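The complex is shown incomplete by one protein chain, all other protein chains being positioned as in the whole.
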């Protein structure tokens, strides 16, 4: 079970509050409701979806929901916890044998770590474990990069379809200039699709695409440590040595915080 | 015979439905018909075609229809089916000899697989088979990448020519301001070319260019497995071993689905 | 003597027909003549030229005419013809000696092939021939890539100078608003430079830059085959062997056509 | 303690003076105050912040203040001073032993240099010192590049949110055209957000992102010299040799100034 990455919904909500604020300071509630324009929404979302249908195939588009969900979740595992788990597992394995891990691992929540330990318990060769788990990591990377491509394309298409909606609105308005009273509202509606397209791109699609890229990088890093740990446990490595080995990975990110403090002090 | 990739026509049709919807909600049938503006269509398509004629040579442009058609088709072969075929072929070859494959292969629909097996039956050296078939794959890649370049350039030129049409319309309109009644409709017509250019680029050319890139990547992958399979069959490899070898290729994509499920469960 | 690449002038002419068509459908002959606006032409061409003068030095700019001309010409040599020529030359050289080629080569039109054979006849060492001819190919590539850079920069500057002209026109117009009758025509003239800048970029400069890149790639490929051929002839290679060797180069492009047919059949 | 990089605040202040000047020459004090528009400020800053919240995670965003501060500071250390320090340290170490450095290093202000010397005094192995200090440099690079990514994204989002604010303002204005008196001021307010977004991007975010990149490059260079120096001191290198070795690094930048003078003379 992954924890919620609060920032993603918070950011989107803050964005909509900013938009509402921008409307309120110049308008009233009636004005605000006018910005809920379902048909403009349909044009932008529908047009973007249509372009994505042409761009990708079904198998690629099916990845999208999983990938979207993952921009709302964050790694529950702290690097330090994962290392502690492996120290414990390796200690247990050395004392009670590999098979004893089967019971222990039941409590582990991370399905990737669990699967790895079970493979080790089953006596699968270390090279094979490495290959199987690395293939899984590569598949996740591939999946995320495809999902990212979809989000980036959506960020490209949304403003374009916003403009297409505005152009259609402008043409309609210009063909009916005889009634000046409707001129303003008609043009207001025309501009609405550009607003929607710009909002989707700059609050949802493009930010999520970048978050996905940052997240993937981190998850790959974490999973590589887990692979190292599983193989270390299986080969009966000394818990101390294993801890030291895995901490070498940790070094960089932990050091960051220490350095920060050290540099702060120095100033 | 390749199957239709339904998403490409569906996406384009959905796109046009979105456009029609955008017109209907503010106009009526007469308005909608006004958006069928053949001369605007001619300006954008003609201008884009003119620019493409200068950009590419005849041989390159002749590739376009084949390449366009291929964005509407998808691989019929499932990876698993191809592997099954090779297991069957290798089994038959070991029992009845390579020549027996000639009859079997008649039922195979994929021309690339067929050609490969016939080369094997003819006793062509494995290295030569590999070279001949790889050259064919390289030629396909080259052809697709050229086709993709044409689509991408078309996606660049179409909005530019839309704007050129609009500029011409604006100049004409501004030179005839004395009749205010025609002002609106004239400007509406001027904007129409920008609308057409934007639509072609964001619904047809750019999405198709990306689909082509994704498709090519997949086809190359599939054809490489077929090359491996043909050579394996010719060298009289054990069906089991061949299956295992080809499944290594399969691993990654199949694993994707499994992982997905496994991760879903874990959540 | 190189043949005319018909597509370049055809594309440019089609482009202008599209523009004229766009004008005619809304205007008349008088309107059309109004689009021949020499001063707008001068602003865009003059401004682009000025920017290019600052960007490049004299030696680089002198390359431009040759390079422009080359986008209007295409390789006369068919790959197959070149190979035939070399088979003939190698046959003759083996029967009558290298010196006999001097007479034969007189009829060859391609100056690069001619020069190569004459070097071979003169008894220049193969490595030296290779170096001399390769240096010539590299010089051509360098020259074309510089020419391409000039065309691409022109394609960047032309729309910018079109906009500069429009801004100047707008300022002049806005400073003289008191006479509404001149408002429209003045603004029409202002927009004209943007139209010209966009036309030059999207019909001439950018398409030509890409054509040059495609052409260069092809010519380099052809000239490399000629170098191989000249050295093969000089070293007295068997005509059959030489043909086979050069055809390996041919393979890829020829195969393209065959594959196409084969795939078509299969569908 | 790092010195203030005066140029960063000076540039920002000059930028605001330019803006004020631009307002004053056409308006008066009342006009100027109208440009202090807190709600427009909130829309642009709030929208950009919202997009950044979706784009990055908490750990990445926490880096921002430190990184922003660092664009206002500059290396106090002159390369030449650092080299002098190491010559002195190596001299002292050779005469009085490594332990004597503990007292000396107390006066050194640069925390990175201090830490390095203390590691050397503690008798840590040279390879380990190298690894520890290099990891710290890598962590700084990583941190700065993440900070730069945030600034660049902010520079992308600010103008987009400026435009979103303007679109909202336009819609509101167009829906209330009946009162022409409010038309101008309403549109003025609408444009204000685009102005704010453009200002933030082109005076603050994008310039700071580039300064950070330039600064990082320099600091990494300096810290690598310090690592070399620490290891040289520990291994009891001759002060002359150490000076020469470190000056090789210096060479390039010092040479710059000399060359400049030399070339100037020559002209």
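General observations
Note that the chains are named A, B, C and D in the order they appear, and that numbering of residues resets to 1 at the start of each chain.
The rule is short, and it goes like this: a contact is a pair of C-beta atoms (placed from the backbone, for glycine too) under 8 Å apart; a residue touches a chain by one contact, two chains touch by 3 or more.
Since the structure is predicted, the reported quantities are computational estimates derived from the model, not experimental observations.
Every shown chain that the unseen chain touches in the whole complex is listed here: C, D. Checked against the full complex, the one of D:195, D:230 or D:246 touching the unshown chain is D:195. Set against the missing chain, the residues D:47, D:207 or D:229 yield one that touches it, D:207.
Within the full complex, the residue among C:189, C:226 or C:246 touching the omitted chain is C:189. Remark: the omitted chain is touched by one listed residue; of C:33, C:167 or C:241 this is C:167. What chain D contributes to its contact with the hidden chain is residues 5, 7-8, 10-12, 14-15, 17-19, 21-23, 25-27, 31, 34-35, 74, 183-185, 187-188, 191-192, 194-195, 198-199, 201-204, 206-208, 210-211, 214-215, 251-253, 255-256, 259-260, 262-263, 265-267. Considering the complete assembly, chain C touches the hidden chain via residues 1-2, 39, 42-43, 46-47, 49-58, 60-61, 66, 109-111, 114-115, 135-136, 138-140, 142-143, 153, 157, 160-161, 163-165, 167-177, 186, 189, 193.
Here, only the chains that are shown with their structure count from here on.
Two copies of one sequence, chain A and chain B, touch each other mainly through non-matching residues, since under half of the numbers at the interface are common to both.
Between the CA-based centres of chain B and chain D the separation comes to 46 Å, rounded to the whole angstrom.
Residue positions of chain A with contacts to 2 or more other chains are absent.
Those chain pairs judged to touch are A-B, A-D, B-C.
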